[in-house]
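To keep things clear, I will list the structure first and then write my remarks on it.
The complex appears here minus one protein chain, its other protein chains still in place.
Just so it is clear, A and B label the chains in written order, and each chain counts residues from 1 on its own.
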Amino acid sequence: MHKTSPEVGGMGHSIKRKEDLRFIQGRGNYVDDVNLPGMVYGHLVRSPYAHARLVSVNTEKAKKLPGVLAVITGEDLAKAGLAWMPTLSGDKQMVLATGKVLFQSQEVAFVVAEDRYTAADAAELVEVEYEELPVLVDPRKALEPSAPVLRDDREQKNNHIFHWEVGDKSGTEGVFKSAPVKARLDAFFQRCHPAPLETCGCVADFNRATGRLTVYMTSQAPHVHRTLFALVGGIPENNIRVVSPDIGGGFGNKVPIYPGYVCAVVASLTTGIPVKWIETRSENLMSTGFARDYHMTAEIAAEKDGTMKALRVKTLADHGAFNAAAQPTKFPAGLFSICTGNYDFQKAFCEVDGAYTNKAPGGIAYRCSFRVTEASYLIERVVDVLAQELKMDPAELRRKNFVQPDKFPYKSPLGWTYDSGNYEPNLKKALDKIGYAALRKEQEEKRKKGALMGIGISTFVEIVGAGPAHTFDIAGIKMFDSAEIRIHPTGKAICRMGTKSQGQGHETTYAQIVAQELGIPAADVTVEEGDTDTAPYGLGTYASRSTPTSGAATAVAARKILAKAKKIAAFLLEASEEDLEWEPGKFYVKGAPQKAKTIQDIAFAAYTNIPPGLEAGLEAVDYYDPPNLTFPFGAYIAVVDIDKGTGEVKVRRFVAVDDCGNIINPMIVEGQIHGGLTEGLAIAFMQQIDYDENGNVQGGTFMDYLLPTAVETPNWETDKTTTPSPHHPFGAKGVGESPNVGSPAAFVNAVVDALSHLGVKHIDMPITPWKVWNILNEKGIAG
Amino acid sequence: MANKQLVKVTINGRHREAAVEPRLLLVHFIRESLALTGTHVGCDTSNCGACTVILNGKTVKSCTMFAVQADGGDITTVEGLIKDGGQLHPLQEGFRQEHGLQCGFCTPGMLMSSLVLLRKNPNPSEEDIRWGISGNLCRCTGYQNIVKAVQYAAKKMSEAKTQGGSNA
Partner (left out) sequence: MIPPAFEYLRPSTIPEAIALLQQHGDEAKILSGGQSLIPMMKLRLARPAYLIDINRISGIAYIKEEGGFLKIGGLTREAEIEASPIVHSKYPLLMDTARVIADPQVRNMATVGGNLAHGDPANDHPATMIALGAQVVATGAKGERTIPIEDFFVSLFTTALQADEILTGIRIPIPPAKSGGAYFKLERKVGDFATAAVAVQLTLDGAGAIQKIGIALTNVGATPIKARKAEDSLRGKKPDAAAIAQAAQLAANEAQPSSDLRGPEQYKRGLVKELTRRAMVRALERAAN
C-alpha cells in the first residue's frame, strides 16, 4: 500500500475530524433540532402494568384540552391495519396496544398537540382501564408448561419463540464422555441498555401537496427503514424520504423501528402537518431496544494438560414481550456461535432457546455485532474457570489453545471461517505492556498480607462486517453496502455511502479511503450519509460493519474511478496504459516521471477534454457484497484492587491490544476503544435493567441505570498489532465494538481472580460493591 | 393556557426576551423560544449534564430550572464560545485537536463545564478536570480525550495570558 503524505491524509493518518467543526460550535443538526413550520408534537401514553387486559381507552377528556389535535389509539390504528407491525426478527409487535399490554411502559395511545407541554398534560388525561394479569419476568418460568401464554396472537400457544442449534451434537457428547477434565460455568449476562446520550425520536412530515413523506429520524439504517415504511405503510417508496441527520450515539439502540415513529408518521399522514416525537430518557430505557439478557451455560471438555477439546453451550434468551431483535434473518441468536472464540476446539455444539416475558421487547445488538459480547464473555469466563480447575495460569491456558497462524483461514467447528488471526503475539504484547509476571508476584505478596488484587485476561475474537449475501439479510434485504463517488472538474469529490455514522467519524474516515485510493486530499472530499434520496442503498451502521462493507465499497468504487482515470491519463500523456505508473495523486510515464498528470488534471479533463469513446465525468458506484465477515481480535488485561471494607472494585490499570487489520485513522480507532471500554466497565460493575416480580422496571432512569462519569472511568492504555484481512480491499476489519465485546470478561476475570484463592469461581455482573462485600462478609474478611 | 410571564435575558451577549409559561424549563426556553439548539436534552432526571449552560457565571443544568428563574440573567451557551470573527475558543480547538468528541451530543455541556473549570482553576490537574466534568456524561469517548482537550486548552490559555492576549 502506498503511503500518502499528511496533507493528503490517506490510510494511517490521524487527521482531525471534519465533523467536529459543527459540533464544537453547537451547530449539530440532531432530530430534536429539526423545526418545521407548523410542526406539532406527539406524546405517548404508556402502560403502568407489565401484563394486563386493556379494558378501555377513553380519550374524550384529552381531546378536549385546548391545543390537542388528535389522540390515536390502538383501535384507530387497527382500522388502518397498523396496530401491529413486523419486527426485524420475523415476529410482530404492537404499535399501540389492543386487547392487552405486555410490558410496563408499553405504548397505548399517542397524543398530538400544539406543543410539548400541552401534549404531556393531555397524555395524563387519557383514561385507560386495565385488568391485571399474572406477570412473567423469569424466562425459565415462562417456558414451564403451566406458564400463562403471553402472546395470544400467536398460533403456537406457549412462550417459546425459537430453538436454534449449530454444531456436532453427538460428536461433542462423545468427546465429553471420555474427557478427563470438564469445566462448567453458568453465567447470566444481565439485561442492559445502550443508552446513547440522545434518545430516539423523529419528525414525520407528510406534505399533502406533493404526496411526499419525509421522516427525520434517529436511524442507524435509513434505507431499510424507508423500505419498511413503504411495505408496512403502503406508501410508494419513491414518495418516502428518510433523513438521518446528526445522531447523538446509536450503539444499536437506533436500529429498530419503534411505535413512536409509526405513530408520528400516521399522525402526519392524517393531519398533513409535521409531527415531532422525541422520547424521554425513561421511555428510552424502559421501552426501546435493550441488550443481552442471556442465561448461558458453557462446558469445556479438556485434557489434563489443558488442551481444550470440545465446547458445549446452552442458552436461554429473554426477548421480552415481542421478539424485536435486530438480527440477520437466519440467525435468531445472532452470531453467538462465535463462542468457540480464539480456541481450536475439535468439536462444539451450541443451542439457544428464546422465550417471551413481560419485559420490553428486543434485544438489539448493543455494540456487539449480534450477540458476540455474550459469546465472548461466556468463553472467556469458562476458560478462566477451567484454568482455575487445572490450577493453570490463565494466559498459559489460552496460549496453549489458540488457533495457530498457519490454520487461517480457519474453519471453526460452529461453521465460521475466520479470515486471519495471530493471537499469540497479540496476547504477548498485552502481557508485556501490563507487566504480567511482576503483577503475579505482587499478587502473591499481597495475598500473604490479606490484600485483594486481581488480574483478568480476555482474549477475544470478534465477527463483524455482516455480511455476505449468501447468508445474511435483514428483513429480506441482503447485507451488502455501498458507496458512490463523484469527482468534480476541479478535482474535489463528493461521496455518499449507505451507512450512517452516529459518532464514528465517517465524514473523515471515508474521505481518507478516497484520499488513499486516489490521492485527492481528504480535506477535498465531502462525505454524506443518511439521506435516502441521495445516498445509495445501504444497510446502515451497526455491528462494526461500516469499514468492512461501505469502506470496502468506497475503495472498490475509487478503483473503478482510477481505472477510468488511467485511460484519461494515457490519452493526455499520449502513452499507452501499460506504460503508466501510479503514485497517490498522479499517473506518470515509466522512466519519465516528469511526464505526469495529477488526478486533478485528469478530473478536469474528464469534463473538458474527454477521450474519444469514453463518457464524460469521473464517478463510480459500488455495491459491495463482502466475501466473508472479518474477524478482529484482541487481548485485554485488567488489574483490580478490592476495598475489603466497602466491596468497591478499583480498576488500577487496563491494557487493550487490539488488532483490527489495517487502520484508516489511528486517533479515531483509539477513541472507539476508549468509549467501548467505558461501556464495558459500566456493564461489568454498574448496570442492569431489572424487573421485580410484578414486572416493574428497576433502573428505568439515569438515577439507577448508572453511566460512569469521568471520575469512575480509568485511563485506558491502548496498543495494537496488525493482521490484515486477506479478503478486504485494504485489509481492514472494523473495530468499533471490540472494546465492548472483549472487556466485560476482563473485568470479571480480574475480580474472580482476586478472590479465587478464597474459593470464588464466578460472580454475575454487575459486580456491585455489595455483591463483593457479601462474599467477603461470608468469608469473614470484610472490613 | 396558564399566565405567561416575560423573561428577559442577555444570552451570548445579545438581549433576548419572550413571554413564557412559568413552568417552561430553561432548556426549552433556550432551544425553542430562542432557537439556540446547541444545548441538548439527554435525560429527564437531571443526571446527564447535556443541558449545561452558564448562568451569571456559574454552570447550571438548564433542564432543572425554570426560564422565569433566569429572568434578568446573563447566559452563555456553546454558541457564545466562538469569538467575533469566527475564531475558535482554545477549548473548542482542544476538543478538536485531541479528539474529545465523537457523536457531539455531550460536547456543548462539556465545553461549558470546562470553561468555568478553567476560569476558576487555570492549571487543573487531571483529577481536577475529572471532578470538574463529573456532572457531564459522555457515552462515546470514555473521557480520556476530553481530559486531554481541557489540558490543551489550559496550556493555550495560559500561554495567551503570558503573551498578553485575551482569553475568555
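Heads up, the rule we're going with is that a residue touches a chain if its C-beta (ideal position, glycine included) is under 8 Å from a C-beta of that chain, and two chains touch if they have at least 3 such contacts.
Every value quoted in this text rests on a predicted model; they were computed, and no experiment measured them.
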Using the definition of touch stated at the top, determine which of A:482, A:709 or A:723 touches the missing chain. A:709
Based on the whole complex, identify which of B:59, B:77, B:107 or B:145 touches the chain you can't see. B:59
Selected from A:647, A:695, A:714 or A:736 as touching the chain missing from the view: A:647
Write the list of chain A residues that the hidden chain touches. 116-117, 120-121, 124, 280-282, 645-648, 686, 698-699, 703-704, 706-709, 711-712, 768-770, 773-774, 777, 782-783
List the chain B residues touching the unshown chain? 2-3, 5, 21-23, 25, 44-47, 49, 52, 58-61, 63-66, 68-69, 113, 131-132, 134-135
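Heads up, the rule we're going with is that only the chains that are shown with their structure count from here on.
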Can you check how far apart chain A and chain B are, centre to centre, with Cα atoms defining each centre and the answer in Å? 30
With touch defined as at the start, can you tell me which chain B residues reach chain A in the complex? 1, 21, 23-24, 28, 31-32, 35-45, 47-48, 50, 77-79, 81-82, 88, 92, 95-97, 99, 101-108, 111, 129-131, 133-147
For the chain A and chain B complex, residues of the former touching the latter: 16-17, 19-28, 30, 32-33, 35, 66-67, 116-117, 195-199, 246-249, 251, 280-282, 502-505, 667-668, 670-672, 674-679, 701-703, 707, 709-711, 713, 715-716
